[in-house]
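Missing here: one protein chain of the complex. Every other protein chain is in place.
So that you can tell them apart, the chains are marked A and B in the order they are listed, and the count of residues begins at 1 in each.
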Amino acid sequence: MNEASLIGLLIATVSFGALLYLAALGELIAEKAGVLNLGVEGMMAIGAVTAFIAGVEFQNPWLALLIAMLSGALLASVHGLFTVGLGAEQVVSGLALTILGLGLAAYLGKDYVGLRPGAELVPVEWGPLSELPWVGPIFFSQAPVVYIALFAGIAASLVLSRTRLGLALRAAGESASSTDSAGHSVLGLRLSAVATGGALAGASGAYLTLSITPQWAEGLTAGRGWIAVALVIFGAWRPGRVGWGALLFGGTLALKTRLQTFGVDFSPIILSMLPYVLTLLILLIISVRARKRPSSAPAALGLAYRREER
Amino acid sequence: MTQPSSLEKKEPLSVELTEVWKRFPGVVANAGVELSIQRGSIHALLGENGAGKSTLMNILAGVYRPDSGQLKLHGRSHQFRNPSDALSAGVGMVHQEFRLIPSFSVAENVVLGSAPSLIKTGQVEQRVAEMAAKFGLQIDPSQPLWQLSMGERQKVEILKVLWRDAQVLILDEPTTVLTPSEVDDLGEILRRMADDGRSIIFISHKLHEIAGICDHATVLRQGKTVANSLPVADTSQDELARLMVGASPTISTQQSAAVIGKPLLELKNLSAQGDRGMNAFSGINFDIKSGEIVGIAGVAGNGQRELADVIAGLRPSISGEIIMDGADITTKSPNHRFQSGLAYIPEDRLGVGLAPRLSITDNAILRVYRHQRKGPFILGQKALSYCADIIERFGVKATDVNGPIAALSGGNLQRLLVGRELDGKPSVVIASQPTRGLDVQGVKAIQELLINQRDSGAAVMMISEDLDELLAISDRLLVMEGGVLRGEFDPRSASRQEVGMAMLSDAQVRATP
Partner (left out) sequence: MRRIRLRLREHPLPGGQPVAFGIGLAIALFVGTLLLLGAGHDPLKIYSRMFDASLGGPDAWSITLNRAIPLGLAGLAVAVAGSMGLWNIGAEGQIIAGAIAASWVARIGGSWPGLLLILMMLVAAVAGGALLALGPAMARAKLGVNEIITTLMLNEVALRLVQWLIHGPWKDPDSFNFPLAPMLPDQARLPTLFGRAHFGLLIAAAVIIVISVAVRYTAWGYELRIAGSSEATARYSGISLPKKVLAVLVLSGAIAGLAGGVELTGTTDRLTESISNGFGFAGIIVAALALMRPSGVAAVAILFGAVQIGGQSIQTLGVSSSVSTILQAFILFGAIGAGVFSRYAIALEKDALRTTEEVQS
């Protein structure tokens, strides 16, 4: 294993980490407000395809990113409408959203398969910082989405812990009736959290087609949406911890394609089980600990709220 | 303490409710209620269950709108459309069921709904701590709520209301979740708030607490004000109790008691915990003999529900024994108890006694399906005829026995449940609030069923909040208060007032039979 390939691995780790982090942050925000959205995979696919199409049509990567986020938010709002508005089962609606998102993405993208990208988000250079050994290439010449993910993580963390909005949002995920009686609109909080989550998943998808693999093909998201769902649990619903988890899981994604170049005789496929197995372990630990203190999961996660039923 | 009344008159009343009417379908909850509260005083609102206290307070807190009547705060008229309106006018209510979030810190719970848009945790916690200190509430604002006792949680609820600068605080039966020393603390806290110029409305059933804490008392009975702003210092507890329960002598409609036989259910030194980890009841000793109905009187939340659950095997006891027909069943399963002849009519009909999403037939066979089967199969025809039999014998009005049970009315639900429980000719019947919420016919039908059981030799325990009902149908009456038995009465000779006193105070009352 030489230095160049190790640096290459770390660059890819940060890059995949950011990809997962964006989607996981979105899921975290929705879950913090009490809505489980199992449609991440579908929303990522929609973000990926709309970003690619917009890139080809408008040749502007930023416009493409924006369109991807709007599309993600729009698709997520279907879930919001059904689960928050109509009180439908979140599990069923979320899975249907995945199917819908994957189907729509395939349908919209069928004429764009194999096309050259019209726009790409190219790595940002930070002047002398980018010249630094190790640190430079790993942290200071990444695509802008990486920095956006970092910014989004810090922002989400601050908003959730330090603002009135964040307090209300978390309250909606813990006890809808308490939030309601404190004068906040549970409906509004949850709908906007779900839509925000969709926008972030859309951005994550856009990162795939605008930067990581600047192409569109069906099945491009390859189960990464599910990793994002796992990450939220792995990180115990905390933006910071989810960020570290994203780097860890991103590392397994990055390592997967490089195991052979490192001469390690270990199946990359078995390696890719790691995120899920780790998440299962964490889940068990959480539940054993939960006997002493409340679980870190939002207490009202998955529960519909109708005021009349109180 | 209380200021001389000549001074008070000069200031406008902080709360003035006049001629308040509120009707609900079938009930007049408030029939021209009057309430006047002076600034800086602690005012007790007394009344039996159903006297209209909660309705009145919900009107004052903006939850209900009155049908008619006037509401003035500090001399100005108000009409509240919702609780937020009331809060911004300075009226805050601490409900019996806390609306708190366990994973949040104390400070976060306090400021939820009226937080600054940017929350500086240290600053907010400091402000909450200062406010708490001002009123003598000892609490750490950074502590997560789930670590707090019920008494501390109540302080958080009070802080929530204070944080919004409420001038009028309503506390709905605040002492039910408190230990005696916490009650004393609460009294001091309320006094500080009153000295700060706020008015406190204190809803309670416990007369000795009112004597220790409150300045004035208003008593409601049957939706009307029977005593307005009595000075508590000059009024005896007997007088307050008489005002609450009314002076009407009870006319016992009791049919001649059946032949009383040997004890079928014996409780020996029985204790158990409630949901909140505090003792729900302790040291309960009594027996029920064949052919008698023992009524358990008391205000809700004094351990009666838990007692019924423990006897039925749905809640573990922490000490003591339960003997049924000579056999110790203390650790036996609920099903074993049922098979040995114990019927249980739980308080929560649809949540515990019945399965709401299943059909009427499925619910009817809950106690017999284990026997009505062939191999693994439940005998469908037998289930249907069993259900039809229950429906006919117990007068359940149901159009479709395959339809969901939740579609039945309250009275029919209860007839089905009671019928199902009584069908197996039980030797012991535990009935928890069996007539609550039923119409007149339903109440009569259920009471008659229980009396028939007694006459055929069963031992019946009946928990009710309706004292008149218990006086009418029990053979013996026990009063439960604060998790212990406060007295035993003979319903044929006991006066309503006597029993009421035992229900409402800690004083040990023993009536001689």
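The working rule: contacts are C-beta pairs under 8 Å (C-beta built on N, C-alpha and C of every residue); 3 or more make two chains touch, one makes a residue touch a chain.
Here the structure is a predicted model, which means the values were calculated and not measured.
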Open item on the list: Out of A:V91, A:L132, A:A155 or A:V264, which residue would touch the omitted chain in the full complex?
Closed with: A:V91
Open item on the list: Looking at the full complex, which residue from B:G75, B:G122 or B:P356 touches the chain that isn't shown here?
Closed with: B:P356
Open item on the list: Going by the contact rule already stated, which one of B:S14, B:S54, B:S317 or B:S427 would touch the omitted chain in the full complex?
Closed with: B:S54
Task: Touching the absent chain when the full complex is considered, from B:R370, B:R393 or B:K425 - done: B:R370
TODO: Mind listing the subunit B residues that contact the chain we can't see here?
DONE: 24-25, 27, 29, 50, 54-55, 58, 63-65, 81-82, 312, 314, 333-336, 338, 344, 346, 348, 351-358, 362, 365-367, 369-370, 373, 376-378, 380, 436-437
- [ ] Using the touch rule from the top, list residues of subunit A that touch the missing partner.
- [x] 36, 38, 78, 82, 86-89, 91-93, 95-100, 102-107, 110, 223, 226-227, 229-230, 233, 267, 269-270, 272-273, 276-277, 279-280, 283-284, 287-288, 290, 297, 302, 306-308
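Note that only the chains that are shown with their structure count from here on.
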Task: Of subunit A, residues touching subunit B in the complex - done: 161-168, 170-171, 174-175, 177-179, 181-184, 293-294, 296, 299
Task: Interfacial residue positions of subunit B with respect to subunit A in the complex - done: 83-84, 87, 99-104, 108, 111-121, 146
